[in-house]
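Missing here: one protein chain of the complex. Every other protein chain is in place.
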Amino acid sequence: MLFNQFFSGLIYGALLFVIASGLVLTFGALRILNLAHASLYMLAAYMTYSLVHLFPEGPFYFFLVVFIASILTALLGVLIEVLLLRRIYRAEELLQLVLTFGVVWILSDVVRGGWGVGFHAVPRPQFLSGSFTILGYTSPMYNLLILMAAVVVALGLWFLLHRTDAGIVIRAMTDDPETSSSLGINIPMWRTMIFALGSGLAGLSGVLATPLASLGLGMDAKVLNDLFIVIIIGGMGSFPGAMLGAFILGQLNAFGVLIIPKLALIFGFLAMAIVLLIRPWGLLGRPEE
Amino acid sequence: MENIFRDVRFIKFSKTILVSGVFIVFCLLPLLVSPRLVFFFSEAIVWILFALSYNLMLGHTGMLSLGHTAFFGLGAYTFGVLTRKALVPGTTAFAAVLGMGFVSSLIVGFFCVRHRRIYFAFLTFAFCQMIYAIVYSMYNLTGGDDGLISIPVPKIVASTTSAYYFVFSVSVICLFLLLRITNSPFGSILHAIRDNPERVEFSGLRIKDFRLASFVIAGFFGAIAGALYTILTKSAFLEYFGIEFMALILFACLLGGIHTFYGPVVGAMIVVALDKLLGKYTLYWAAVTGVSVILIVILFPKGILGFLKERGERFRG
Partner (left out) sequence: MGNRRNVMNEMKRMEKEKGKWAIVFVLFFIVFGTGWSEEVWAQQKSFKIGYVAGLTGPFAPYNLPAQTGIKLAVDEMNAAGGFLGRKIEIYTRDIKERPDVSISEARDLILTQGVDVLIGTASGSAALAVSSVAKEYKVPFLACPSQTFIAGKEGHRYVFQIGPSTDLDGFAIGEYVAEKPWKRYYLLGTDYVFAHEVIDNAWKRLTEKRSDIVKVGEMWPKVGERDYTTYITATMSANPEAVIAVLPAAMGIDFRRQAKGYGFYEKIHLIAAPLSSADRVPLGRETPEGVIGQTLYAFPYCGEHYPLAAKVEQMYNKIANDYDYDSVIAGYNQLLFLREAIKKAGSTEKEKIIDAAEGLEFETTVGRIKCLKYSHRGTVPMFMGTTTYSPKYPFAIFKDVKVCQGEKFMISEDEIRKMRGE
C-alpha cells in the first residue's frame, strides 16, 4: 500500500520537475519569474489535443506531436520575450510580476476562445496504453514515459549547462549578470533563446501531461501553485533543487490525502512556509547578497 | 498677472473642490441612481477601502504582499460565522472582526516581515493559502466550498440604501484614518523605509517593527473591508481568499498610482467597473484585463494619478 502511494507521488513529482525546469532556467538566467509558465503548459496541452486529431496513431506520430507542440510553445515564448519582456528587464519586480500575470490572463482566454469551455480528453497513445506490474502493484505503462522524460530532461539540461559552450554562457548569465554583459556576448539574443528553451520545456511538459487527465480551464492555476511550492522548497535558481522540491511535493500530495484528506491542500504550502522561514533561499539554493 | 493655474494654492484648492464634490455625490447617491447602481457603488467602496489598506504596505512601505486577501477573507468569515452559526448580534460580531484583523495580521506579520522582498511575497502567499485551506476544511463552520449564504445582518443595514450608507460611512472613517497615518511622522518613516532602508537602519530605527506595524494596520483595515463586504452581500465565499482577487487589487493600486494616496481609489473604481461590467459585453474579459494590465505596466508604470501628478509638476515647471 505504501509503495503504491510512493510510486504515484514519484510520477507526479517527475512531471512537476519537467514543468519546473523551464521556469528555473528562465528565472536563473533572466531574473524574471514568469508567471505565465503554467499558462504555456496549458496551451501546449490544448494544442496537443488538436494536433492528435490530425495524425494517425503510432509511436512516430506521437513523438512528432510532442515535437511540434514544444516548438510552437517555444516560438510563442520568443514572441513574449521580444514584445513584452524586453521592455521590463530594468523595471521593478512588481511590474514584472504584474506583466506576466497579464499574459496569464490573455493566454487563459486564448485557450477559452480556441477550444471552448468544455473538458477535452486525449487518450493514451496505443503503444503505451498497457500496464506493467512491479512489486505486486500494477501501473499504467504511460507513467514510465513520464519518468523517462524527467530523466532525459535532467540529463539533457546537465549536459547543456556543463558540457557545452552555450551552457557556459547560460551559467555566466545566471551567476553574474553584470560581468557577462561586458563580455561581448549578444545578451538580448541569448535571453530570447533561453526563454524559448524554457517555454519549450513548458510545452513539452504540457504535451506529456495530456493523457493523464482531462484538460480544463483551471489547469494553469493548479500547476502554478505547485510550481511555486517546488521552486521555493528547492531553491529558485537550482535544478537539483527543482528535482528535490518536485519529489517532496509529489510525496506530500500522495500521502497527504491519506492522512487528513480535507486539509491535504495545506501540506504543500506548509512546507513552503517552513522553508521560507528557516532557509528562504531554498534547500538547495544559494543565498544572494 | 501670474498664471493662476500654476499657483500651488490653486492646485490645492481645486483638489479640495474635486474631493468635496465627489464626496457630496457619494453622500447623495441613493437619491440619484437606481438600487442596482447603489449596490454596485457599495461594492466599489469596499474594494476601494481594501485597495487603500493594501497600498499602505505596497506604495507607502514598499512591501509586496501576495497574501493580503487572507485578512479580507478572515474579516468576512469571522462576521459570517459568528452571525450565521453562533447567532451573535451584529455589533459584537463586528467588534470581533476588529480583533481578528489585528491578531491575525500580527501573527502572520511577525513571521513574514523579517524577510526580504521576494521571500516576503511568497511567505505571505503561503500563509494566505494555508489559511484558505483551513477555512475550506472546516466545512461545518464555514460551509467550505459552498460558502456562507443568507447571513443575518442587523435590520438597520439590511436594505440596499442603508447598507450603502453604512459601508460608506465606515469606509470614510477608515480612509480618513489612513490619510492621517500616511501624513504623520510615522508615515514619513514608512516612506523612508520604502525608499532607503539602509539609511533608516543606520539611524537606529528597527525597520522590522515599522514594517510589522504597517502590516498590522493594513491587515486591520483589510479585515474591516471583508466584513463590510459580507454585510453587503449577506454571504461569504472562499473566493475572497483567492489569488484572482489579490491580483485585481494589486492591479488596481498600480493602475491608480502606488505612490499617491488616492491612487488606489481611482484604480479600484476602474477595476471594479471592469470586473463587474466587462463580463456583460464580452466573453473574453480576462484577455481584455490582461491587455490593460500590460498596457498600464508599459505606458503608465506610475499609475494614472502618478502620471497626472508628474504632468502637473512638469507643468508648473
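Worth pointing out:
Every chain is named by a letter (A and B) in the order it is written, and numbering of its residues begins at 1.
As a convention for this text, a residue touches a chain if its C-beta (ideal position, glycine included) is under 8 Å from a C-beta of that chain, and two chains touch if they have at least 3 such contacts.
Source: prediction; values computed, not measured.
Check B:Phe127, B:Phe237 or B:Phe251 against the missing chain and you find that the one touching it is B:Phe237.
From the set A:Ile11, A:Val52, A:Leu157 or A:Leu249, the residue in touch with the chain omitted from the display is A:Ile11, counting the whole complex.
The set of chain B residues touching the chain not shown comprises 34-37, 39-40, 143, 145-147, 149-150, 233-235, 237, 239, 269-270, 273-274, 276-277, 279-281, 295, 299-300, 304, 307-308, 311.
Although one chain is not displayed, its contacts with chain A can still be listed: residues 1, 4-5, 7-9, 11-12, 112, 117-119, 121, 123-124, 129, 131, 137-143, 212-214, 216-219, 222, 253-254, 257-258, 261-262, 264-265.
Basically, only the chains that are shown with their structure count from here on.
Averaged Cα coordinates give chain A a centre that lies 33 Å from the centre of chain B.
Interface residues of chain A, counted against chain B in their complex, comprise 33, 84, 87-88, 91, 93-95, 97-99, 101-110, 112-113, 221, 225, 228, 232, 260, 262-263, 265-266, 269-270, 272-273, 276-277, 280. Contacts from chain B toward chain A in the complex involve residues 58, 64, 111, 115-119, 122-123, 125-127, 129-130, 132-134, 136-137, 139, 243, 247, 250-251, 254, 283-287, 289-294, 297-298, 301.
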